[in-house]
Structure formats: structure tokens, C-alpha cells
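One protein chain is absent from this view; the other protein chains keep their places.
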Amino acid sequence: MADTHERAEEITQETLGDGGIAEVGEHRSLWGDVWRQFRRHKGAMAGLVVVTIIVLGAFVGPIFYPHDPFDIDVPNANQGPTLEHLMGTDTIGRDIMARVLVGGRISLAVGFTAALLGIFIGTGVGILAGFFRRLDALLMRLTDLFLALPVLPLLLVIILLFRDSLRERFGPELGIFLLVVFIIGITSWMQTARIVRGEVLAIKRQEFVLAAQSIGTRRRNIIMRHIFPNVLSPVMVSAALGVGIAIITESFLSFIGLGFPSDFPTWGRLLFDAVPFLEIAPMRVIWPGALISLTVISVNFIGDGLRDALDPRLRSG
Amino acid sequence: MVSERMEDQPAASTGAEVLVGVRDLKKHFPITGGLLKRQVGAVKAVDGVSFDIYRGHTLGLVGESGSGKSTIGRVILQLDHATEGSVVFDNVDLTQTTGEKLRKIRPRMQMVFQDPHASLNPRMTVSSIVGEPLKEHRAAKRAEKLDRIDELLSLVGLEPSHANRYPHEFSGGQRQRIGIARAIALNPEFIICDEPIAALDVSIQSQIVNLLENLQHHLGLTYLFISHDLSMVRHIADRVAVLYLGKVMELADVDSIYTDPKHPYTQALLSAVPVPDPEVESSRKRIILEGDIPSPADPPPGCPFNTRCPIAQQRCVDEVPEWRELSGGRWVACHFAE
Amino acid sequence: GDDTSETTPTTSGGTATTQGTTATTQPDVGSAAGSGGNITLLQWQAPTAVNPYLSGGTKELLASSIVIEPLGEFTPAGELVPKLAAEIPTIENGGLAADQTSITWTLKDTVWSDGTPLTADDVVFTYEYCTTEATGCTQSSLFAGITSVEAVDPLNVKITFEGPTPYPYNAFVSYQAPVIQKAQFEQCIGAAAAGCTDANFGPIGTGPYVVREFRTNDTALYDFNPNYRGNADGQPFFGEVLIKGGGDADASARSVLQLGEADYGWNLQVDPTVLDNLEATGIGTVFAGFASNVERLMINQTNPDPALGDLRSVYGDGNNPHPFLTNPNIVKALSMAIDRQTLVDVGYKSGGTPTCNVWPAPPAQSTNNDDCLVQDIEGAKALLDAEGAVDTDGDGVREYNGARLSVLYQTSTNAVRQSNQDLIKAWWEEIGVETELRNIDASVFFGGDPASPDTYQKFYADIEMYTNGSGSVDPQAYMGNWVQAEMPTPANNFGGQNIQRFASDEYDALFSELTTESDLAKRAELTIQLNDMLVQSGSMVPMIWRASVSAYSNEIQNQGDLNAWDSEYWNIHEWTRVVG
Amino acid sequence: MGRYAIRRMLGAIPTLIVISLVIFTILELAPGDPTGTLPLTVPPEVRENIRETLGLNDPFFLSWLKWMRQMFISEPLNAIESVTGLQIGDGERLRIISWASRGPAVDTIVERLPQTLWVLGLGFIFGIIIAIPVGVVSAYKQYSIFDNAGTVISMIGYSVPVFFTGPLAIIVFSVWLGWFPSFYDTTHTVSDWSSLVFQMKQLAMPVAVLSLFNAAALSRFTRSSMLDNLNEDYVRTARSKGLTENRVVMRHVLRNSLIPVTTLIALQVPGIFAGAIVTEQIFRINGLGQLLISAINGADYPMVQTLTFIFAVLIVLFNLVADLIYGILDPRIRYE
Partner (left out) sequence: MADRRGSSEWLRRQDRSTQPARVAADPVLEVAGLTTRFDTLDGMVHAVNQVSFTVNKGEFLGVVGESGSGKSVTMMSILRLIPMPPGEIVAGEAIYDDRDLLKIEIDELRHIRGAKIGFIFQDPMTSLNPVLTVGFQIEESLKIHQQLPTEDRQARALELLELVGIPSPEQRLKSYPHELSGGMRQRVMIAVALACSPQILIADEPTTALDVTIQAQIIELVKDLREKFGTAVIWITHDLGVVAGLADRVVVMYGGQIVEEALVGELYASPQHPYTSGLLGSLPRLDQRGTELVTIKGQPPSLYQFPDSCSFAPRCPYAFERCHAERPPLLPISPTRKAACWWDVETGSPRDGV
């Protein structure tokens, strides 16, 4: 050891003598760079602000809002917006604003968790398929199968099958929540899996993976250290898009009568229940509709921003 | 028969110790097709290659793109499995070694890659890149490891203060230095340099070559230096092997091959290299080869070079030329060379 | 043929009738049959077939009712009137045997739409068709208790019963049991029934219309029947009828009431506010027709505790009683806490009336339970206190004999039911009864799959809510649901209509009295007694007498009242259009 | 290419068999029951009898095999017979019978196909027709007002559920303006000019709603694909040849950009079916989507099985077609 050290100094002298090193620019961390880039994307920043406001509104808002979303007040049913009830009341006199705020919690939670689940499955399958040649054909077949499987009847049946057992185990709210999240997750991972697989195949060919192999890095470590961090950027973009898709899917499930039960306010459910009142009380439809759209749009913009920020072509080396 | 003859080759020529012996090495990538996706052919990327690399020396490996240079490198390091043949490293046949045993040998042989952008994980800091081999082989304790990383960085001419930065903050030449630091981290005996300077600017190339030479000198390294830059190979290598379509055409010490190439392909290759001197250029006779290098999936019969060879005859199509030794430790695969 | 309009039989279902239904405006003498253009009927739940015997949902029955006809039918008021029969057979007119073991129907002289005459053989064949087991006939229960159906002569058909049958008007009466043509269905009996698509989609009938084109689950297009017996009177008025399916009740209501795209919309279970708003456009009118449908709470008399495993909600000879719901006063308190009028206002408006009876319709309408019509939260609390159901541990929920008054309250998934559930839950929690709500998809809840834990028959809950009513004007079959033999048990695969597991020997005895009583007034009195017994037992809390709700375009005339006892199209041959 | 297509089709068979098995298993597990739609007055014995006659109590594997036979042998033979008029065998074949209608499921599906194709097809085609130009212009004028507006509009189009835009369209165009009927008449046949106009009118709203939904995602994707290609070297080559911008974009960039878009279109197909289900529900078009929903609600399993299976076949087929189009657009892909 000691003499390598000596030699090192010697060599350093020589190498520096002729080559030297230029000053390397100021230190910039990888994610710092991404953030710098992201901040320049106006749409993405606006999206981030809007999503933050919506999330705060949903999770903190109800604490300050005076009405309970489940309080029935039949004499005051079907009111338009008033100072008392900012968005009016529904058919049995519940405050719509309170319901929209609380509904946001569930919709957002569903959106984010389901996207996370979908991404988790997709990334897992994608990495396994891309990395292990033996699993590839099998997993890709599975992906194709899921893509070709008509999901609607599947959804129906899964919901019918497990709704009550889950309800019993986790209580009525958490049970159905888990179910909806599971269903959206299980039907939305295929795209991510394909993207990730493609990415892994490309990364696997890159020399730094070969380098790791030549060092004798174990496969587990190659995946965790080299492959996974590098597929993170498409995964992040997929995740951002996935949130929007999950929120819409939840509302779609409500529409076909499969989502949350009708006594359970989510944006999709509120929107669906209010559609017949489109003429009488248009705002009742507009509010949840607008919030769904706003969230999805914002999240999409964030996804756009992330994509740009993570695109190496747009960043100087 | 070929390998038999090769056995006594090193002793005959230089007397130096053989560190790596490659015998009749083949690497065929299957091509699948048809209704049932059966194998219908093979890309013969490396098709029967034999050579020795002497301890402390540099073997240059030149050839055109697609001739199989990188594949040879990967197969020697067992990053790809050989289809046939053996790679003997310090008396161990690597093609027969697997699992943990192979992992134990890996630190002794390393690789420096062509593309300084692709060979460093963009999501890892310099210290984790350089430290990865140490970590994987538990070669050093934590504190020692940090010292060792500093030491390695200064060995390759970088400052220890750069350890916490990411590869994208460095220029191509500096990245290549990081790659070299990683390769020497475990004190290897043998390093394969796969076109380490091809992606660098002319003004930086010489820096890296100097570094490699210095390291070799001080650490007693053995190199397989892969390149298509013939002038740089001439500078750095002791012996040179010329590869064409997965086969070695000619192997000799560097001086003889550059001054007196025996194989028509070597002759053509050398004559095609432009010389940065207008005077020489204007008086040079060029051998311009016709056509392109054939596809390794469908190599021509006989001598692989027969489709472009200016002196080819019917014999070259009918017969695979023997890999034979000429005088003075020169090896050639041509019917007509002498 | 004979002029049958004079016949005024008395039926057990109602008082003496005149043929008042056609007494209103007759179509213009000048207008020929089929000259009235087309009429569009919206049935958002579209019919899947036109054969009432194979797919016995109301939607199919409706679609077939304008093509094939029964011997007798009910008016909106519940009176039985002849259709294909010349008159309603009674003991007085000799059609019904004095010992009530057989009945003989005389047919009108009528032809099928293909021109062949209707004969007693067709009636006999209909009986055979439906009672052959392999046919899978959905209406076979209407023919229960019959030993034979014979053609006495081409126009007389005799039905013989197993024993004395005080109410013999189930077979061949109402749109549930019309007469099909033997010639057409002869090859379609038994296992072959399902394969006869042409016949099932386009039965030949005697009614005012014939099927021109039938698209399952989509549309049914009819032409007027040129051989219809009313042609001479200019009946039917419309030349073409289109039954259009698809969408939902909201969209149907809009089409009829606001856009004028259709002339009639069936089963408009729409939020009352929305419906009122649409009706205000002034293009159409909402009609409600009351039969015997009652939205009720069923109170489980057995213990549904999941810990019981296979014994869950099983009567087990009374050894498995519910911990507190077998106490009628506790159930009474629950009933008192409910403001039925509010439930109606929120979910039904004109489509419902508060009721306290299982059998809500005259003449057997009881008034003995009417105190429940006014909500009385304080009274309910007092009653619970009096029963010793008090909150001993201060968690806001009462306990009774050590059991918490905590109920699982289930129903089928449906917006109105859910809002009613929400309201009731709020009231119950006010009187200290904890309530967990649960809703189950209708196809599962009512599906009756013995393997499913979620059917209303399994009743794995404390309380469940749904609507039921009698298929017939006569209450006998309906009241028979609550005898002990009807209890769903593992032995009968949970088939059986005594859903709440109500067990009373007294009730069973009273019911058997009803099955032999032929005097109408007495029958009504017995029905009231049975009704009161059920309600007061605390095994059932009736809440809303529900109407069928449909809407007509204001252009449609002569449709009369909405018929909830029979097909809403029962008198379609009399409908006309007045433009302007 | 032909051989490739055949290979892909053969390769799809195991997938489809697995899918049919999955569908069967799921429906077997499903708690619904076809007698659930009967009035409560129908007594339990009758229900049990009906279940028996429907074959509901048959063992699961047996009914699957039976269905497979019907689907792959009886129905194709029957189709051949009815098309060619030939009689094959004795004609006594058990077809797949719907539990709800007691009629052959496939006949109903064939009956429903036209309206679904009209709406889906037009919605799809118009979606593409709108999306591609919008995507192209947005990309070419990146960050212009048009591009930004396009981004916002398409994101709204994408994020607002059809069951919101649909009723809104009905309120505006049927109720307020009275331009279009609010429901779709499946019996309407186009015979002359005025009936064609009517057909157009009744298609207008569903097609518009569906096109917008389809166009939204597609235009974004076209845009990004165009952007990728606009940065390619060959575009610079084309410009260096002196081509007009129009020609550069239309001749060189567009075709290259459409290559990945075809894959996306194929991947969208399942989503389009889902969108069609909602659209059909809202505009009361009794097509395949409505059939599926009502079959599911009525627990009409033979219908659900057949229909979902046909959907699966269509999805597989669309992917195959997309692959082939991919091959046509991109000469680098060569299928042997």
C-alpha cells in the first residue's frame, strides 16, 4: 500500500506536469440541475403551485371549514351558493364545499397511491424483463396479456369479489380505497413496464454496466445501483401522468357504478351525482369537474416539466 | 493444430512471461428467424483467434469497425461467454471459471472503455464510481477507502476535491481519467483499453495516452490496447495484431509491422492512414480497397479478405489461409506472404 | 264477435266493475286503425326478448304486452276485466265451479295476427309450454296448483285445480301470463325453447301490434295488427310503435319532458327536484300509478353474527334469535324515529306516499298502524328507555341485555336508497342506535346466487331495505311469503320469501284461513289482520308506498291512469295523439 | 410481411386462450346471478329451475370447453354458412346463447356492430384528423400561442371525463339550441339525402365528444414525436437541399413522426372501448359498450364472455395492424 502511495505521488507529478486539470466549473448536483431546469418551465411551476394549493385545500381545508360533509339538513336541501354554503347544498342538504374538500382527499390519495402502485409494478416488471433475458419473453407476454385483457369486466368482478371482504378487514372506507387503488394500479402498469424495459435494455448495453460487471459487482447491486437510478427519469414522468390517469379512472369507476359507494364523497362521485342537476345547479357539476381537470392538467404540466428537466439533450453536460 | 504451434511461440520470440493466452477463441451471436424463431445463422463476431499477451507489455489490436475488437475484449474478461476456445489468464482457464471463483479473479483484470460519457453512471458521484470496486470486494475499510479514492484520483491527475461531483461536471478527458481510476482501483495486472481515446479530442488524446503509459510503467501493467488509430497504436504498443472480420490477419512486433507489413490487408490499412504532412501525403502511393467489409453474419469462404484483396486468387476463395509463423516471431494468415 | 263491453263480472280483487276504462273519449270515428303515425316509447332498460315466459322482467313483459294478450287483465284500479275472454268466470255466471276446484274460460272469437283463429288449444298449449320444466319458464308459479288445462271446445277451456281455490285468477291473467300461439311455439317447448329466437323475438299475437323488428336490448319496432279485433273501431290509432331502450332514467325523462323527442318514458326513477324541473317545461306530464309496492325495512329476527359461521341468519327452530331486534318495542322505536314524509320528499315526491302497512292498497288498507306516520324521536327514546335499552357506558350507543344497539343496515346500490339510508342513519344515531351502512350491487343483492353472501335472502345483516309488492291484485300469494315454511334456510338453498325469518304459528293459522275463504269482504279483513300482525311483530317496518312513475307527452291522449297492476301499455290500442 | 403477420396471429392464439380462461375464471368467481333481474315475485323454485336450464350449475371447466367449442367451431361455421348460403354438416350446432335474450349472442353482437363502428370509427378518425395537424403545428411553432393554447385545450379535453362533457353537450346542443337529437336511433337507415342529414345529426355529438377525447392525447403525442424528429440530422440535410419548410415538414418530418404515433394509436384502443362505453351510455347508442354494461349488470355471462373475448381479439388485431403499418411507414422494420 505504502509504495503505491509513493508511486502515486510520483505519477501525479508527471501527469500534472504535462496534462494538468482544468478547473472544473462550480459544483452542481444532479437533482439541483433538474430543479434548476424545472423551475424554468413556467407551466410546470404553475402546475406545482396549483397542485400544492389543491393538496393543502383538501387536507388542511376541512379543518377550517365550518361544515361537516356528512351533516344532513333536509330543509336546506338543494340550495344554490350562499354565504353560509359557499357551493350550495345537495339533495339532502349536505354542504357541497365541505364534500368537495373532503372528496379531494380521497381523489388525490387514490390518484397518488394508485399511480405509485402502477409505477411500482411497472418498474419492477420492466426491470426484470429488461435485465433478465430469460424472464423477458414471459413478462412481456404477461404485459401483452394485460393490455389485451378487457379491463372493464375484470374491474367489475374484482370489485364485486373483494369489496366486502376488504370492507370487513379494513373498514368500509379503507377497504374500498385499497380496492380502487389496487384496481387502478393493476390495470395501469403495462405502459410503464414497456418503457422501463426499453430503457433497461438500452442502459444494460451502456458501458458503465459492463464496467460494473467487469468489477464483479453482484447482479442485485447492478440493478439497484446502476439500472434503477437511471430509469428513474422516465419513471418519474410516467408517475406524473399516472396520477392524472388514476384520478380520471376513479371518476370513471364511479360513473359506471363501481367506484366508491354513493355515501362516500370523491370528486368523481360528486361529479357523477351532480350531472343530473346540470341545469338546475350547474356549479355543483362544475366544481368537482374543474378540480379534477385542474389537478390532472397541473400534474401533466409537472410531468412535461420533469421530462424537459430530465432530458439530457436540453441540459449541457 | 494451430494452438499447438502457438504453444511455443512466446518463448521463441521474446522469452517474456505470458499473462494472457487466447486460443482459438470464437464468439458467435445467434440470429433467429422463421416461424418458430429458431436459430437460422450466426454473427461470427470473433471467429478463431489466438494470441498471447506478455506480462508488462502492450498488445495493440487494430481493425475496422465491426471486426470484433470489442467482442474479443469482452470475451477475455468473461463479460460475454465464448462460443469456443479458451482464455488462459495466469494459468487459469477463464472460460471454465464461473461464479464466485470468477468474481475473485475479476479484480486482477480490468477494462477502460471507449465512451467516457457512457462508461460512467451519471447518477453516481466520482467517489462512489471509483469506490465501487473497493466496496464490492471489501478491499478496504471505510476510512481507508476514502484515502484510497483520494490516492486513485491523484494517480490519474484529478483532485481529491472532485470526489463528490457527478460525471456530467467533467470534460471528456477528465471522465476518461475517472474511468481509468476505477480500473486501477483493485491493483489489476491486466487492463483492456477498448478504444480509450477514440472519443477524445486530439489535444486531449495525448494526455490520456501519456497517463496510460505512466501507469503501465509504474504499476507494471499489461495492456491490451484496442484502437483503430494506427498511429497511436504504433506509439503505445509493443506488438500489434490486425483483425479483420473476426480473424487475426497479422501479428508482429510493432516496428516490423509498420515498416514491412506482410499481409495485403495490413498494407492497405497502413496506406490508408493519412499522414499529417503534406509532403509525405503528396508522394504516397495509396492502396484503395474496393468495397466494404463483408457482414460477419455472412463471411466469404476461404480467406475473409478475398473480396477486397488486390492480390486475391482462386485459392483464396477455396482455402482458408493457414495461421503461420514467418521468421522473427511474425505471424500471418495469407497464402502469399513471406 | 260478441260485444263484450256489457259484461260486468265481480272479481275477488275488487268491487263490481263497469268497463269504465273505455268509457272516456273514443277516437274520432273518422280515423282509421293505424292511421296515427308512430309513437315512441322510451324504456331505458330495454327489453331483451318479447317472450314473457323466458325473460320475465317487467321490461320484457311490457314489450310483449302489446303483442300477446291474456284472458283477463287488471285496470289501474285493480279490477279484473276480460281481454281475450268473453267474460270473467265467476260462480254467479257459472264459469267458476261452486266448489272452486275448476274454472272455465270462454274465449272471444278472435284471430291471431296471421289470420288464424285463436282456440282453446292455444291456451292449453301455453300451459304446457310454461309448465314443462326444461323450458325454464319464469312465470310457472302462476300455474301452480293446477292439475290440468283442457280444451272443452274450440272456445272453452277448463282449468282444474288440486283443491278448492278461492282466487283462481292467476293463470292466463295479466301481462305476466298471456296466451301464445301453439302453431308458432309448438317446436319450442322444453329444452328447445331457448333456440327459437325468431319466436322469442317476434311472437305472433292477438294484440293491437305485431313485431316488425326486434333488436335485443335495444329497440322493438311494431306495426299495427291489421287483424286486430278493434280495427273496426279505429283501434289502434298508431300505425307504428317504437320501443327504444338505452341510457338512464334521467335521460329518458329529459327526452319526454323537455325535448319532446319521445311520447312516453317508463320508470323514471329520477331525483324529484330534477323531475319537477323538467316537467315545468310543459311538454309532458309525469304519471304515478300505485299498486302494492312498499319500500320497507326488513328486521332480521335471527342472529347474523359472522362468528356463527354456517348458522348465521339461520332460524334454527328459534334457537338463534337476534340479540335485540326480536323485541318489537325496540323496532317500534326505530320506526318512530323515521320521518317517512322526509324520505318521500327527498327521494320520491309524487312517486311515493308514507305508509305503515305491508299491504297498502285498498280494499285491505289497514289504518291501525298509522301512528307511525309522524316522526317521534322523543317517543322513540322514551320507548327504548322503557325497554331498558339505555346507554350505560356513555359512548352514545344504548345497550340492551348486554348487547350494543349497533346495526348493519344494507340495501342495493341506488342513489335514492343511499340518501334514504343516510337520513335514517342520522335519525337512528340520534336515538342512540349505532348504524353502519352498506350497499350491494343490485344484480348481486337480488341475484339469489346461493354461493354469494350478499343476497337479500342470506340476510347477513341486521336490517335490510328494499321494495316488494304483490304480483297480483289478490293478496293471498303475497301474504303467504311470511309463513314459517317460506323461511330461507340452508336446506332450501336460501330460497324462500320469509326474508326476515318471521315465525308465528298464529300468523300461519290465520293465513291458512285466507286460503280457504272465498268471501271478498272476509278476505280483505283477514288481509288487514295479517298485515297488522306482521307490522306489529316488529319484523318489518314499512315506510313508503311506492308508485310506478312514467311520463307522457302532452300530445298523447286517452291513456287513462297509469296502470301499476298490469302492463302500462294495457290500453295502448286506445291511445291517440292530439297535435296542437 | 405476410409470414410475419401469420406468425403474429399464431402467436396471439395462446394469449387469447389464456384471456378466455381468465375471463371465465373471473366470471365463475363473480357473485352475480342472471335471475337477479327477475321481479321479486318470481319464487325461488322457479329461479332454481331457470338456473338449471341455463346450465348455470355446470362445472366450470366443462362450460369453458363447451364455450371454446362454440366460439371456435360452431360460430365460425355458422358465419360461413350464413354468408355463403352453403350447408355444412347437419346444421345442428349449439351456438352461444345469451341468458338474457335467449338468442345467439353473436347475432346480437353483429347487430350492434354498425352503430358502434359508426361512432367509434368516426370518433377515432376525426380524432386523428384533428390531432395530427394540431400536433404538427404545435411542434413546429413550439411555445407559440397556438402551441400553448393547444396544450391547455388538449389537456382539458383529456382530463374532463366524457360523462361530464357528454351531458353538457346535450344541454347545450339538444336542450338550448335544439340542433341534435339527444339519443341515437339505431333503426334509422340511410336511404336518401335527408336521412343522411339525420344520420349526421345524430352522430354529431357523440362523435364530437369522442373525437375531442381521442384527439387530446394524440395531439400531444404527435407534438412530442414531431419535436424529436425536428431535431434530427436529416431535417438539416433536407433544409440544406433548399427545400421549402412546408416540404421539409410534410415530406420528411411528418412520416417519421407518425411511426411512433401508430403504436400509440393501437395502445389507445382499449381506452377507446372504455370511452365508447360511456359515450354510448350517455347518448343512448345501443352499441357494443352498452351491450357489455347491460350484460354485466344482468349477469348474462355468455354474452360477457363472448363480448370481452371479441374485444380482446380486436385489441390484439389492432396491435397487429399497427405493427404492420409501422412496418410500412418505417422501411427499417422488415418482417420476414
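Going by the order they are written in, the chains are A, B, C and D; count residues from 1 in each one.
The working rule: a contact is a pair of C-beta atoms (placed from the backbone, for glycine too) under 8 Å apart; a residue touches a chain by one contact, two chains touch by 3 or more.
Predicted, not measured: the structure shown is a model, and the values here were computed from it.
Trainee: Which of B:G173, B:P188, B:P261 or B:P296 touches the chain that is not shown?
Mentor: Only one of B:G173, B:P188, B:P261 or B:P296 touches the chain omitted from view, namely B:G173.
Trainee: Thinking of the whole complex, not just what is shown, which of B:L289, B:C303, B:C316 or B:A337 touches the missing chain?
Mentor: If we include the chain that is not displayed, B:L289 is the one touching it.
Trainee: Tell me which residue among B:V126, B:I178, B:L230 or B:C303 touches the hidden chain in the full complex.
Mentor: Residue touching the absent chain, from the options given: B:L230.
Trainee: List every residue of chain B that touches the chain not included in the displayed model.
Mentor: Residues 64-65, 171, 173-174, 201-207, 209-210, 213, 228, 230-232, 234-235, 258, 268-269, 271-282, 284, 286, 288-289, 291-293 of chain B touch the chain that is not shown.
Trainee: For chain D, which residues touch the unseen chain?
Mentor: Residues of chain D in contact with the hidden chain: 231-234, 236-244, 247, 251-252, 255-256, 259, 329-332.
We take it that only the chains that are shown with their structure count from here on.
Trainee: For chain B and chain C, let me know how many angstrom lie between their CA-based centres, rounded off.
Mentor: Chain centroid spacing, chain B to chain C, equals 89 Å.
Trainee: Give, as an integer number of Å, the spacing between the C-alpha centres of chain D and chain C.
Mentor: 39
Trainee: Could you give the separation in Å between the centres of chain A and chain B, each centre being the mean of its C-alpha atoms?
Mentor: So the centre of chain A lies 46 Å away from the centre of chain B.
Trainee: Two or more other chains touching the same residue: where does that happen in chain D?
Mentor: Within chain D, residues 31-32, 175, 281 contact more than one other chain.
Trainee: Which chain A residues touch at least two other chains?
Mentor: 160, 275, 279, in rising order.
Trainee: Where on chain D does chain C make contact in their complex?
Mentor: The contact residues of chain D facing chain C are 31-50, 52-54, 97-98, 100-104, 107-108, 111-112, 170, 174-175, 178, 181-187, 280-286, 290-291, 294, 297-299.
Trainee: Per the contact definition, I'd like the list of chain A residues that touch chain C in the complex.
Mentor: 70, 72, 74, 77-78, 91-92, 160, 164, 167-168, 172, 257, 261-263, 273, 275-277, 279-280
Trainee: Hey, which residues of chain B end up touching chain A in the complex?
Mentor: Residues 74, 77, 79, 102-104, 106-107, 109-111, 113-115, 117-124, 132-133, 136-137, 151-152, 154-159, 162, 164-166, 168-171, 173-174, 179, 182, 186-187, 207, 210-211, 214-215, 218-219.
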